[in-house]
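Note that one protein chain is taken out, while the other chains of the complex remain in position.
Chain lettering (A, B and C) follows the sequence in which the chains are written, and residue indices restart at 1 in each chain.
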Amino acid sequence: MIIVMEQNATKEQMDRVTKYIKDHGMKSYVHKGDLLNVIAVIGNEININPENIAALDGVNTVKKIQEPYKLVSRITHPEDTVITFPNGVKIGGDEKPVLMVGPCSVEKDYEGLIKVARAAKEMGCPFLRGGAFKPRTSPYDFQGLEEKGLQYLAQAREETGLLVVTEVMDTMDISLLCKYADVLQVGARNMQNFKLLKALGRINKPVMIKRGPAATIKEFLLAAEYVVSNGNPNVILCERGVKSFDSQFSRNVLDIAAVPIIRKVSHLPIIVDPSHGTGKRYLIEPMGKAALIAGAHGLMFEVHHDPDNAMCDGAQSLNIEQFKQVTRVFNKLIGRIDYDNKNNKNNKKND
Amino acid sequence: MIIVMEQNATKEQMDRVTKYIKDHGMKSYVHKGDLLNVIAVIGNEININPENIAALDGVNTVKKIQEPYKLVSRITHPEDTVITFPNGVKIGGDEKPVLMVGPCSVEKDYEGLIKVARAAKEMGCPFLRGGAFKPRTSPYDFQGLEEKGLQYLAQAREETGLLVVTEVMDTMDISLLCKYADVLQVGARNMQNFKLLKALGRINKPVMIKRGPAATIKEFLLAAEYVVSNGNPNVILCERGVKSFDSQFSRNVLDIAAVPIIRKVSHLPIIVDPSHGTGKRYLIEPMGKAALIAGAHGLMFEVHHDPDNAMCDGAQSLNIEQFKQVTRVFNKLIGRIDYDNKNNKNNKKND
Amino acid sequence: MIIVMEQNATKEQMDRVTKYIKDHGMKSYVHKGDLLNVIAVIGNEININPENIAALDGVNTVKKIQEPYKLVSRITHPEDTVITFPNGVKIGGDEKPVLMVGPCSVEKDYEGLIKVARAAKEMGCPFLRGGAFKPRTSPYDFQGLEEKGLQYLAQAREETGLLVVTEVMDTMDISLLCKYADVLQVGARNMQNFKLLKALGRINKPVMIKRGPAATIKEFLLAAEYVVSNGNPNVILCERGVKSFDSQFSRNVLDIAAVPIIRKVSHLPIIVDPSHGTGKRYLIEPMGKAALIAGAHGLMFEVHHDPDNAMCDGAQSLNIEQFKQVTRVFNKLIGRIDYDNKNNKNNKKND
Partner (left out) sequence: MIIVMEQNATKEQMDRVTKYIKDHGMKSYVHKGDLLNVIAVIGNEININPENIAALDGVNTVKKIQEPYKLVSRITHPEDTVITFPNGVKIGGDEKPVLMVGPCSVEKDYEGLIKVARAAKEMGCPFLRGGAFKPRTSPYDFQGLEEKGLQYLAQAREETGLLVVTEVMDTMDISLLCKYADVLQVGARNMQNFKLLKALGRINKPVMIKRGPAATIKEFLLAAEYVVSNGNPNVILCERGVKSFDSQFSRNVLDIAAVPIIRKVSHLPIIVDPSHGTGKRYLIEPMGKAALIAGAHGLMFEVHHDPDNAMCDGAQSLNIEQFKQVTRVFNKLIGRIDYDNKNNKNNKKND
């Protein structure tokens, strides 16, 4: 931690700061500059609140050096986290990227859902996604089928063997969802619902956290830290676009750079959702390819058997025909990436 | 609703759109322009999902005309909502703006809390705020005293007669909080926790919703619509700053214009939090004055008996001495605003 | 400057960094932490480029401590800058806030302009604003009357004695503008047109710089530093709103907190433009009052004799009637602020 003092800070103010640091078990070094004085603090920053130091008289600014996340950081855990599902599917590290597809929300028509699930299986996608509980900005929009939707998802899994990803909106629904789902998803607007994150730290199913619409990468990683620090190491991160000053052509700005950045600073798997990230069907293919080639561990996107009559997000869903066409492109690219990864590894071994 | 067709949309695509509109019980009018064709839709837009229309072939864009909120809008409810508490305190409309003060979080030291409460009472502030459940970005930060904190708040209310405002983070805690609090606050990061909003629609205590760090005014009003449409008309809105590209000097950008805008489009009370809105103690006074003169129905700001040792948000809290000084300024300004309001009303009557 | 090394940085990498610092005439202190090593650099940071240090192997991040602006900072120039015009009008410091009013652009109809100028004079506003060269987002919008417009402004000044504020868009026009204007305004979109800023540093007329739509306060102050460091100390800053994710109700977010922040860190005068800051006529009054009470040295807003037929920005312009009404409110508030300022000073003297 670095403390910059006000230019006119008195010796008493300076002493007060160094005493405060000492009282909290850390060491301080004072540097007198031409214009400003600086105090460097050495020790475990996680135990001290920078805001309290900032509140001391004579302090101009406090800059933290250590990141506040620990368990999700590569510094303390250099090896990639690879999550292995009971049926052998893996996500993370150098594993082949995976596709998660399905409708935004599960609807009354089971036949529609199973059509999508069968197409997903045919194309080699290991995950079926679909919302039973739907967070909607307006109270007048469709809120989801709830438990009925979960039953449909489980039935589709029964038939196809796909793994089920579905959203949890409230701590009270966690045990119900654990009965039906293989991955519990935290929606973007709930990314900082800390009670929910803590509770998800106590289950033994993987959790997928979507990045909040205005969450920094640090806040995103701290949301994961809530889950991991409460006992559940199996967290998947999902970039889905951030808000910007321009939403005319794309609902959000899909932050593709978050993929290589997160792979550098964290060991957790990171996937990308080009459907929510753009809100436009025609952008799923180019942005999905961009995410994969930048290193994403997977893609999640929306497929509906009849997008024109979808209860939600029709404009950003592919129909089954389009899905197959786009997935052929993705699968080809995934094949190349996998081939290159393996070749690179062999080359490294031979070095 | 206005539907703009692609330039090269076919007659069949156009017919499909107008049929879709008719099937949903609305009327359409087609206008052929020089370059683009436009379909105007007349009827209750709340029943139709623009995304489904956007997903039809040949459609370029869909623009909604009606706002999706209804109950919180002045169009359907022109009179101001004024909330009256059992002890006669009022908030909203042309009532005198109110001050809500107290520490960010309730801490172990009850003596500190009661000192602040006594000072608040002395200065004429009707509300004591303080968090018992604390949402914190990092899992390693202080998470609140929980029920113990609520008991302290209730005890302080007992002694001073102040009304208690405190945050609810989870549906499971609502009944507990209703026992202790006069106003249940929804934190900024939970503004779109829709399960929580729905559940708060079913209680009979006023709810205060803080604007999400990247919530548009429309999303903010829709969060209130969730509570009101579920049965609870007593909602207070709280502007607390939005995220921007610049956080060097101020944690957030306090959007003061939200005050006159919301007073124009909605009948609900709107207050401002200059502590969270700026993150800096010295900005509480100028920004509090700015909010009041722009029409805020109240201010909420942080006061701590010993900010240097506060468990959270010390840098943006006033100590008791500073609190009194700033509140004298606010009270003087509130007096003038109230005087001007009354004078204007009398003038209007005499017109 | 604080340099945080990568966790696995080698001794050689560390030595390279300290050597680099020494070679540039500064001192370094190395602190070894539990997880990370930190190098503190003491000396004049303005002479060293942090990016070059960040580019050295083994360096994680570089944090500057000194701000890169110097001449506009209160640290090196504690006294307020007060600009005095030949006719005795003053702006800055504790002087009475001033109003700058007029149409967005000067139009063919001189009668319209002079009507506004006469009303401004009548209401005690010392400045007439109006654009002769207009920056417009679209090439198909009205681009200004150019020199003809300047002549009209000069003619209106002749009759009323008001000072003229008008925009300069290009270095080639500076000498022309100096003939006609009392203050040369740099538009928001030109805030980082550094050639223009440098050239304006070499004239002897005051320059008003509008904040760029996405400029941080630091970038805003650095734009002023360009002018001042090239020889012209008379710079007025103008906050006019920043872009955000929400432009439904207000074109920009007017960052009122920029006023007290800039008054704290800089000695330059800072005014506010509630017309461009919001884009809505009805927001001029509340936001103008908010700016004044937060400490603005003046307001600039748009008045047009016939807003319905204005060539630009009609929706955010007041007509003459509305202008008088709003200005009465502003003048009353300015009177109170001036009274309070003087009283506070007297109190301080008596302390």
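By our rule, a residue touches a chain if its C-beta (ideal position, glycine included) is under 8 Å from a C-beta of that chain, and two chains touch if they have at least 3 such contacts.
Treat the numbers as computed from the prediction; the structure is a model and nothing was measured.
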Residue among A:Ala214, A:Ile236, A:Ala315 or A:Ile334 that touches the chain left out of view: A:Ala214
Residues of chain B (touch criterion as defined above) contacting the omitted chain: 2, 4, 7, 29, 31-36, 38, 40, 42-44, 63, 65-66, 75, 214, 243-245, 247
Touching residues on chain C - with respect to the absent chain: 20, 46, 49, 51-52, 54-56, 68-70, 133, 135-141, 143, 169-172, 189-190, 192-196, 198, 212-214, 219, 222, 225-226, 229-230, 243, 281, 307-317
Contact set of chain A toward the excluded chain (per top definition): 214, 216-218, 242, 244-246, 248-250, 253-257, 259-261, 264-265, 277-278, 282-283, 286-287, 289-291, 293-295, 333, 336
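One rule holds for everything that comes next: only the chains that are shown with their structure count from here on.
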From chain A, the most remote chain by mean C-alpha position: C
Chain centre separation in whole Å, for chain C relative to chain A (CA means): 39
Computed distance of Cα centres, chain B from chain A, in Å: 28
Euclidean distance of C-alpha centroids - chain B vs chain C, Å: 31
Touching two or more other chains - residue numbers and ranges from chain B: 214
